[in-house]
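Just one protein chain is left out here, and the rest sit where they should.
Going by the order they are written in, the chains are A and B; count residues from 1 in each one.
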Amino acid sequence: MRELLLDIRNERLSFFTPAGEVKALNDVSIQLYKGDVLGIVGESGSGKSVTAYSIMQLLPQNAKIIGGTIDFNGHRINDMTEEDMRKIRGNEVSIIFQDPMTSLNPVYTIGNQIIEVIMLHTNKTRKEALERAEELLALVGINEPKKRLKQYPHELSGGMRQRVMIAIALACEPKLLIADEPTTALDVTIQAQILELMMELKEKLGMTIIMITHDLGIVARMCEKIAVMYAGKIVEYGSVDEIFYNPQHEYTKGLLRSIPRLNDKDKKKLVPIPGTPVDLLNPPAGCPFAPRCDSCMKICLREMPPYTTIKDDHFSACWLLQKKEFEQGGGKK
Amino acid sequence: MVNYLIKRVLVSIFTLWLVATITFFLMYLVPGGPFLAEKTPSAATLEALNRKYGLDQPITVQYKNYMLNLLKGEMGESIKQRGRTVQDIISDGFKVSARVGGLSVLLSVAVGIPLGCIAAINRGKWLDNMIILIATTGVAVPSFVTSTVLMVIFSIKLDLLPTYGLTSWQHYIMPVLALSFYPTAYISRLMRTSMLDVLGQDYMRTARAKGLSQAKSLFKHALRNAVLPVVTYLGPLLAYTLTGSFVVERIFTIPGLGNEFISSIINRDYTMIMGTTIFLAALLIIMNMLVDIAYTIIDPRIKLK
Partner (left out) sequence: MSDNKKNILSFQLDVSDFLPANEEEKQSLVVMRESVSFWRDGLRRFRKNKIGMASLIVIILIMIFAFVMPEFYPYSYEQQIRGSENLAPMQYSKQELERIANGEKVFPHILGTDSLGRDQMVRVMMGSRISLTVGIVASILVLMIGSIYGTIAGYFGGKVDLIMMRIVDIIYTVPDILIIILLMVTLKYPLKNLADNNPAFSWINTLGVGLICIFIVFSLLYWVGMARIVRSQILSIKEQEFVTAAKALGASHSRIIRKHLLTNAMGTLIATTTLQIPSSIFIESFLSFIGIGVAAPMPSLGSMAALAIDGIYSYPYRLMAPAIMISLIILSFNLLGDALRDAFDPKLKN
């Protein structure tokens, strides 16, 4: 029986800014089981980071969950106080951020910053924490760990700093690891190394991972399931194979089309998706992708499409699919 | 580190020499000479006085003599205050000014830094706006205004505090307060801006993601990064404050160095001018050096070159 670790149901989240209410998440639902590796894909502003941060309640004060529930590891996140959240941050759920250059405090040693999280959530003494920190550094593939503990962040390269961030994230053996574009700020070769490391650790420690990225290549390598987000909504969800070989949503198809591939026999032109992303202050009433969609229909502009199930665990929100279903006589499955 | 210190000391000596030279020749340019202000003495007396202070010698000889004496630590006799050496006047005055000044810097730092932090944390809210208002007013009001207003309120109207001298601890209250208005306001502003900048940094988010409380992230992660600009400001602040503020000393009749300094310039007391200028410059240089060293302790990224 697979253990359900994360259950987000119909989450709606808005930022209340002086300019107005920015509707960042519009009915997001995710179920994550222990051991899953989920990739959340989308453009900037699609809501992928916001979803993940909302699990940890890491958003600024003006962000409020206005609908839905988040259940993680037996906690009802919506109802938890800040004090309760502090106990599970870094402990049951951890996050790795995008830019390792700025995510570490420049005035403290690596060791100091790693043992900080250990001593916060466990009863270890400083000495024990330092030993554990050394183990962790070795685990993430940093050589000469003892020496590194005394070094400062600016003495390490980008790749090494990201490994340190991973070490900090894993220090208390979290159930869920969130990786927010962990390799975007790194060179391609280092990127590959970090991803390898994460796969190894996933195998070794049996972690559940949410990988947030805009890079479909990473998703293809690492993830088992993919959620494609647009304008605060999951527009398509499915396994890696399904998404890559049987994409159903126009946006997903557009994303896949716009990736240059090395093995293209004929030199195809890159096909970008026309138009600009949605203004979340005034989101349209219908499908948010409608203005940019080649197959846009009149109803798409008026009403939000419901989810259509395409296969087991593969569904998408699109009126075209509803139309197809309708034409095939009221439901494919 | 040692290399750095040696280099620094050498540069400092050079700068001091430069300052002394510029001052020396500037004073020489002042027409009239030091005895112009007094009742015009007879020609013979004038000549005798000039000879006594070596002012009848050509300028280059005077310069050479002065520099040589300086190396010995002698700054000559005061021209206006007969019988006292410049060193003695400076040290007497400095003892007084340093006490008042030191207390005021302590006060400024103790109040300014927390105020700035509070303002930054409560950005945009009522508390922040209040603090900004106070700080902005504080840097706009000149010290002679704050000193005299304090005196009018507490001494004249309320008759609570004494108006001159430094004989009891009550005497210290007003001068120290008057002296610390501007620096406190300035430090608050500085701290606020710096803290706002730091609070927006990624590593603050990491701290939160680890499960650290607001307070802990603030004290451990934010403060150390944010305090650097304040440390920079402390260098010159200490140098200028410890040598005394002419305004405050004059208003509260405190026999400090600031008073001596300005008086000597106005009275053309050559030797005093030279002495105090060099002293002030030396103090400034030392303070700046201490500040730079403090930097490296606070922020390990900074390397001394």
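We take it that a residue touches a chain if its C-beta (ideal position, glycine included) is under 8 Å from a C-beta of that chain, and two chains touch if they have at least 3 such contacts.
This is a predicted model, so every value here is computed, not measured.
Taking the complete complex into account, B:V139 is the one of B:L70, B:V139 or B:V231 that touches the chain left out. Listed residues B:L10, B:L26 or B:L160: the one in touch with the omitted chain is B:L26.
Shown as candidates are A:N10, A:N62 or A:T125; the residue that touches the absent chain is A:N10. Chain B meets the missing chain through residues 15, 18-19, 22-23, 26-27, 29-32, 136-137, 139-145, 148-149, 151-152, 156-157, 239-240, 246-247, 251, 262, 265-266, 268, 273, 277, 280-281, 284-285.
What chain A contributes to its contact with the hidden chain is residues 9-10, 27, 29, 31, 237, 275-276, 279, 282, 284, 290-292, 295-302, 306-309, 313, 315, 319, 322-323, 325-326, 330-331.
Just so it is clear, only the chains that are shown with their structure count from here on.
By the touch criterion stated above, chain B contacts chain A in their complex at residues 201-203, 205-213, 221, 224-225, 298-301. The part of chain A that touches chain B in the complex is made up of residues 56, 58, 85-91, 94-95, 97, 99, 102-108, 116-117, 120-121, 152, 154, 165, 168.
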